[in-house]
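I'd like to ask some things about the structure below.
For this view, one protein chain was removed and the others were kept in their places.
Right after this comes chain A.
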Amino acid sequence: MLVLALRSVRQRPGRFLATLLSAFLGAAIVMAFNSLHDTAGAPGVDAVSSETLRTAAGVVGGYGTLLVFFAVASALTVNVRQRAAELELLRCSGATPGQLKRMVVGEAVAVALVGTAAAVLPAVLGGRLLVELFQDTGQVARSVDHSFGAVALSSGVGVTLVASAGAALLAVRRVTRGRRTVRRRPVFAWAALAAGAVAASSTFAFSATDEMLMAFPAQGAILLSVGFALMAPKLLTGVLGRLALGGASGWLAVRNLRRRAGELSGILMALILFTAVSTATLTMQAVESDEVAASGTVKSVAAKNLETLNYTVVGIIVVFVCVMLVNSLYAATTYRGREFGQQRLAGATPGQVLGVVGVEGLVLTVVGLLFGTAAALAGIVPFTVVRSDAVLPGQLVGVWVAVAAVGAAATVGTSLFTARRVLRTPAVRAVGATA
């Protein structure tokens, strides 16, 4: 089975591109940040520098691991679902579920190894860049040299392999079991919402200059967005129940979305989390920096660390969510060739089909932005009230526009681009291909 796995990777490298990209990005980030542990552990590094390096490595390393897992998992789930016919054929040819599992996990591990190997050089350069960045802001002493050692390498290989193998197991189990309806318990969603509300409102217990001030509203916004994300299918059906769009494309789009709300909730989840985390973090950081500048004081090393970390974490989340969104939407749209063919045979022009896809993407983006922004505001408002006596910070508009633009471009752009490619197949052939 392992031979078969390797052969199937070699024959169709294109299919594994998304998995490879996720593994590569994940390994690069994890290794770049964990090399800070190596750097801090080198002899002759002073306490402040070491503290800075270790905090950055710890925080981002943790986030990175989680993100690698989700990104690889989403890429692999898509990959396995696309190959349902091939897996079914193997099962009919006498492959046991265990053998199928070993094949898919074997493929994932092979791809992860390639991705990690390719990520070593970028990680070395990235780690060096990070140290220089910290040196430029005076957070790390000039005398410290970047080193890339055992911690970086072992954590990079370990995290990527474990995440890939685990994600592959989950993906193949979801397919071989055949039951795709995952019942999410509403308890978790409500618990996340409640915890988020508590965290956000406990911001008021702090004073304006407290160092911990940003932690609670940020956690609150993240928890609220997790709560909303868990409720994504329900939120989507709720909004769609009230939505009536004109035109044949709009009419069809709303009906499609209503039927596919369950499938699309993954995309909506990613959008909500992305909007909330990036809007909340970037806005609060901008407010904080402006307040410090206005008061004429110089930022402490700890405050600077926090700033760097905030930007890095948001950057990583943006990259990963974009990869996830683009990959899942690309796969989901490619899968709809037959449906598009049927629409065209019923009299839809290619423009009308693209219209349906565009409206669907737009509705998803708007719903995602709506709830993501709500979660972000729940954190931002308490923070600005305490920190600067304003209710809504002026920095919000710029940040929000940028976040919304990235989200909309990833969602609507990918859908339309893929749909255009799918529409190149003549309608009759598109309908017959999977019949």
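Assume a contact is a pair of C-beta atoms (placed from the backbone, for glycine too) under 8 Å apart; a residue touches a chain by one contact, two chains touch by 3 or more; residues count from 1.
The rule is simple: contacts and distances are computed from a predicted model.
Its record in UniProt calls the unshown chain "ABC transporter ATP-binding protein", which is the match among "Multisubunit sodium/proton antiporter, MrpG subunit", "3-methyl-2-oxobutanoate dehydrogenase subunit VorB", "ABC transporter ATP-binding protein" or "Cytochrome c-type biogenesis protein CcmH". Listed for chain A, the residues touching the missing chain in the whole complex are 248, 251-252, 255-256, 258-260, 339, 341-352, 426-428, 431-432, 435.
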